[in-house]
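Report on the following structure.
Only one protein chain is missing from this complex, and each of the others stays in its spot.
Up next is chain A:
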Amino acid sequence: MTSIDVQDLTKEYGSTRAVDRLTFHVAPGRVTGFLGPNGAGKSTTMRLVLGLDRPTSGTATIGGRPYATLDEPLRHVGALLDAQAAHGARTARDHLRVLAASNRLPERRADEVLEEAGLASVARRRVRTYSLGMRQRLGVAAALLGDPPVVLLDEPSNGLDPEGIIWIRELMRRLAREGRTVLVSSHLMNETASFADHLVVLGRGRLLADMPMREFIDARVQPRVRVRTTEGAALRELLARHGYDAVEGADERWIVHHARVDDIGRLISGTGVPILELAAEEGTLEQAYLDLTATEAEFAAKTPKTSNQPQEA
């Protein structure tokens, strides 16, 4: 097993607690999105997992072992922390050759991962000539160098162009399909929603949620149904009789809160109310996340509770 286990992890810088008694588990075979606002402790946690920072207390292990005890760690764990880490005066290929040499990886791996990252044609150019997106690709290439079963990526879509974003998304999904453990931090909700299967959400260093993404959204955002009709009054009356609350939007569109499209469709079908459009509005990760952070702010000292209020995003 090559899962990441964080147990009661705490990191203090002076009097500030960047990571506060954090416990979670990242399983292989799926992409785990690591969410939280800037400064929530995502990067600090990743550094602690990689043994770069020393925890104040608690442990972080990979496959049951602390990172620092891994022999030739690039063969076990690949990480992208900072796209600026490669020296500007070195070529991308040399940057990877240096890393490969330290872990006795064959030099052809450098060429293979450069190919995979779409950098083969610029492999012998100095990194200082690279755009942020290209540096990010180089950082991902470095993470894949040792073909590791565990991959940690800190904000990998930073600075990527639209093609790059699709590339990184497909890459992460593929790595998970291959049975690897993939932990990806982000503060972009829509982006995370497009690749994550599971979520670990942090707020001010503490764990706010650790659950499958679908479950996270469904628990926090009630589904809504959008209906377009020429007879709004009749629709509202009909729905009100069945206990649904319909609110009129623009262009004869009505939003039915707390409703599933299957129920509303059946309900309207026999009534003669003309329906021009009927659509489900699934809750989004963004709505669920905002709901979570709102309850967090409200009950900062308490354990966050699941709210059933829908959010207008």
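Convention: a contact is a pair of C-beta atoms (placed from the backbone, for glycine too) under 8 Å apart; a residue touches a chain by one contact, two chains touch by 3 or more; residues count from 1.
Note that in this section contacts and distances are computed from a predicted model.
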**Chain not displayed: protein name in its UniProt record ("ABC transporter", "Peptide/nickel transport system permease protein", "Cytochrome c oxidase subunit 1" or "Xanthine dehydrogenase large subunit")** = "ABC transporter"
**Item:** Residue in contact with the excluded chain [from A:G29, A:G51 or A:G118]
**Value:** A:G51
**Complete:** Given A:A27, A:L70 or A:A234, the correct residue touching the omitted chain is A:L70
**Complete:** Residues on chain A facing the left-out chain by the touch rule are 47, 50-54, 67-74, 77, 79, 81-82, 84-87, 89-91, 94, 97-99, 101-104, 142
